[in-house]
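In this view, the complex is presented without one of its protein chains, the others remaining in place.
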Amino acid sequence: MIIVMNPHAEQAAVDRVVKEIERMGAQAHLSQGKFRTVIGAVGEEGNIDGSHLASLDGVEKVVPIMKPYKLASREFHEDDSVVEIGGPSVPKVKVGGKHAVSIAGPCAVENEEMLNKIARHVRDGGATVLRGGAFKPRTSPYSFQGHGETALKWMRACGDELGMPICTEVMDTRQVELIERYTDSFQIGARNMQNFDLLREVGKTRKPVLLKRGLAATVKDWLLSAEYILSQGNRGVILCERGIKTFEDSVRYTLDITSIPVAKQWTHLPIIIDPSHAAGKRDLVPAIAMAGLAAGAHGTIIEVHYCPSEAQCDGPQALLPETFKELMGQLRQVAAILGKEFADAAELTSA
Amino acid sequence: MIIVMNPHAEQAAVDRVVKEIERMGAQAHLSQGKFRTVIGAVGEEGNIDGSHLASLDGVEKVVPIMKPYKLASREFHEDDSVVEIGGPSVPKVKVGGKHAVSIAGPCAVENEEMLNKIARHVRDGGATVLRGGAFKPRTSPYSFQGHGETALKWMRACGDELGMPICTEVMDTRQVELIERYTDSFQIGARNMQNFDLLREVGKTRKPVLLKRGLAATVKDWLLSAEYILSQGNRGVILCERGIKTFEDSVRYTLDITSIPVAKQWTHLPIIIDPSHAAGKRDLVPAIAMAGLAAGAHGTIIEVHYCPSEAQCDGPQALLPETFKELMGQLRQVAAILGKEFADAAELTSA
Amino acid sequence: MIIVMNPHAEQAAVDRVVKEIERMGAQAHLSQGKFRTVIGAVGEEGNIDGSHLASLDGVEKVVPIMKPYKLASREFHEDDSVVEIGGPSVPKVKVGGKHAVSIAGPCAVENEEMLNKIARHVRDGGATVLRGGAFKPRTSPYSFQGHGETALKWMRACGDELGMPICTEVMDTRQVELIERYTDSFQIGARNMQNFDLLREVGKTRKPVLLKRGLAATVKDWLLSAEYILSQGNRGVILCERGIKTFEDSVRYTLDITSIPVAKQWTHLPIIIDPSHAAGKRDLVPAIAMAGLAAGAHGTIIEVHYCPSEAQCDGPQALLPETFKELMGQLRQVAAILGKEFADAAELTSA
Partner (left out) sequence: MIIVMNPHAEQAAVDRVVKEIERMGAQAHLSQGKFRTVIGAVGEEGNIDGSHLASLDGVEKVVPIMKPYKLASREFHEDDSVVEIGGPSVPKVKVGGKHAVSIAGPCAVENEEMLNKIARHVRDGGATVLRGGAFKPRTSPYSFQGHGETALKWMRACGDELGMPICTEVMDTRQVELIERYTDSFQIGARNMQNFDLLREVGKTRKPVLLKRGLAATVKDWLLSAEYILSQGNRGVILCERGIKTFEDSVRYTLDITSIPVAKQWTHLPIIIDPSHAAGKRDLVPAIAMAGLAAGAHGTIIEVHYCPSEAQCDGPQALLPETFKELMGQLRQVAAILGKEFADAAELTSA
């Protein structure tokens, strides 16, 4: 950690900082320039309380040198982690390293028939994990909030029948136990990325967690949230970039494509992208999905909905099944350029 | 709601939109320009599913006209709401309308002695509500997470002794019942502003809720979160602006001063500001607090810490007691210019 | 244009708005809901002064329906534009539609030998247009500002010798004439995207203009700046996405990948990406470049620098020649998936 003193900091202030650094079990290295004194605190950075040092008189700023997360870091685990989604009743699907994953399904699980229909479509299109919302986070209290446990049962049955592991969102610590009984993997939504109690609870389970990036979270914040889960013993964290809030108003969120190579430098965890929620518009989904794969992502999570002419269609961002299938064909080609491969749905099930 | 069609939308697409609007119980008004067709959907906007309309073929965009919240809106409740914090064992403090509030105290409750010392300091400085964290949200799983129920007991005892209602953060639905037993008001942190289950749970209590604005939330999103609480029957919502994420890196968050007059136009709920968390630096707190009051806020929540020369001081953003007292003097003058008044701590207690 | 009135707007205010709309030569369509009156202004939107309407009493907001640009829009020119860079002394390189371009070279032109060396490297790697800065925009007045006309001469000679059209930045209206004499295409930097006098001056020339997106510009703002150039008669505008300012601090700018499909829906102009300036770090450039092509961009502009072991190397974002060549191989593959093709440097020259 580097402590930069104010230009006019007095010797007493410098001495105080040095004393505090030593009290924390670290060594202080002074570097006195013409205008400023800079102090290096050398030691186990986790033991040095930077916020305390920043509060001392005469300190201008404190610059951390080490990353604040450990288990999530490349230093801790050099090779790419490969996370497996799937359980006793369904095949296991690998995510990470050279394994790309295609997770797809409806946004919310509206009813059983629709779910089954869409699930067959996405499986046919090349998806190997089925997504679907049983509990839905909605910005308005007056919007549909999901079918809860009933929807979980439909999903479990559907996944088992088709040989697809399932993935569903958890929003409340009180739901963890219930959802764990049904699902093969949890999803933590962007708005809950810093719901620390929830992170801890899913960290205590042994099912993989798809951790969406918060709308105002830096890559560093995101990895700290992953660390919460990892620190409880659950090593199955998959990062999911789904866009951040910016001033651009032509889309709902700005997908931060650069977060993919940045995250891959900093962490061994797999990272996928969610083009559907970022774009908010069906037309933009294929271009964003392609970009994500090309930037090095380990797969996609995409909303798909079959929309018959007389029925209600579920939202402007869901791809039609035929578009999804076509897109998967292109995504496989991009993956191949980069030495990655999507699991084949047919092979998985027969295995 | 206004539905704007694509330039090349066919008649069949227009007809479909009209049919869907009518199916929702609203009336469709067509306006055919040279280049585009625009359709107005007139009726109870809550019944019109804009997201469904946006997903139809040929629709370019959907522009909502009505605000998506009701109970929080000025249309629903024209005059400023006045929320009272306080209970049977302590005086009630009013917030809203012409009543400004000063909430102050330590960030985390470290130990009982420190809490009591700081509480006396802030009361002496002019604060009438005591803040303090028993459960702490921390971006790193390795940071101090708070003393929990023990800290709640210290706070209750301290508030009762000094005649100050207390305010403390709730982070998890499972904590609501426990915290409700001790506190006079809940605080929902910025990272939980869209933790919808938590909003519902505090909405079921009858204690006021200080709802901090999320780091990536628009004013509209914020009022929708307030609506979650209000819709459960709890009318004691106090908004708290504490900064948003922007590219500016000289401070932690950019306090959005304009959100104050904007929120006051849209809602009857009181709004206060938290200059401490926005700035992240002690030196900047007074200027931001002054700005907030001058922009029309109904008060401030400020971190204060007494930092004896041999002890550990709690973070770079806490004001020293003497600075807090001086600031309160200036805040009273600004409040007076705008016809507002801070409650007087001495009078409250004697009441 | 849609004018939404306040909930309590009086009839006189509504009448005034209607009168003003008619005064502007448009028709007013009233739609009176239970809570609000909404007025549609139907007519040539360019003649309707929305800002004036927004200033009238009782008006809550004004929602434009038409895009504010014309010549840049898909409505005006439905097919992709193909822009040609090159002149009498060098081959012409096509950009747009199915033609992808690779522009590469050093950031600043430091000296003639270095320029020639790098130019050969990038040509060998597959670039067909040579970039290089003669006049450099620098955030600090104390940084190197470029070699000016001397550098332009070196570039012209180098381009002619290698059969590569050149591209260089113009920063000041007073430089347009000088630079036009040497260059095959202008570059307008992000910080000058709304330097309207400069846009007009390059619009008066007949050389293509690479228009970088401003750091705080929406896609709409960007197309309005393109419109400035187009409206002067210069139809050779190439858009260049190079990142926007966001809160994420692991890179200099956040490349907005979604701007590519959005811009392609709204405009016929070609769009390329600049991964070098967005990332600010060499390691991230290939992933971002790949993402840009996969999202549908018509090419890249990349900084390359040969960095001999004893010499000064020019900035952390320049790719080494061998990395550039390898990247070009992968970019060609991505382009092929999407039906695009990069020009071949060898063929161009022999032509």
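All chains are identified by letter, namely A, B and C, in their written order; residue positions are counted from 1 within each chain.
Keep in mind that, in the parts below, contacts are C-beta pairs under 8 Å (C-beta built on N, C-alpha and C of every residue); 3 or more make two chains touch, one makes a residue touch a chain.
The structure presented is a predicted model; accordingly, all values stated were derived computationally and were not measured.
Among B:257, B:272 or B:318, the one in contact with the hidden chain is B:257. Across B:151, B:293, B:328 or B:343, the single residue that touches the chain missing here is B:293. Per the touch definition above, the residue from B:218, B:232 or B:323 contacting the chain not shown is B:218.
Shown as candidates are B:15, B:177 or B:248; the residue that touches the absent chain is B:248.
From the options A:55, A:225 or A:246, the residue with contact to the unseen chain in the full assembly is A:246. Although one chain is not shown, part of chain C still touches it, namely residues 46, 51-52, 54-56, 68-69, 137-142, 171-174, 191-192, 194-198, 200, 214-216, 221, 224-225, 227-228, 231, 244-245, 282, 307, 312-316, 318. Summarising the interface, chain B meets the missing chain with residues 216, 218-220, 244, 246-251, 254-262, 265, 278-279, 283-284, 287-288, 290-296, 330, 333-334, 337-338.
One chain is missing from the display, and on chain A it is touched by residues 2, 4, 7, 29, 31-36, 38, 40, 42-44, 63, 65-66, 75, 245-247, 249.
We take it that only the chains that are shown with their structure count from here on.
Distance between chain centres (mean CA atoms), chain B to chain C: 40 Å. Measuring from the averaged C-alpha position of chain A to that of chain C gives a distance of 32 Å.
The centroid of the Cα atoms in chain A and the matching centroid in chain B are 27 Å apart. Within chain A, residues 216, 244 each touch two or more of the remaining chains.
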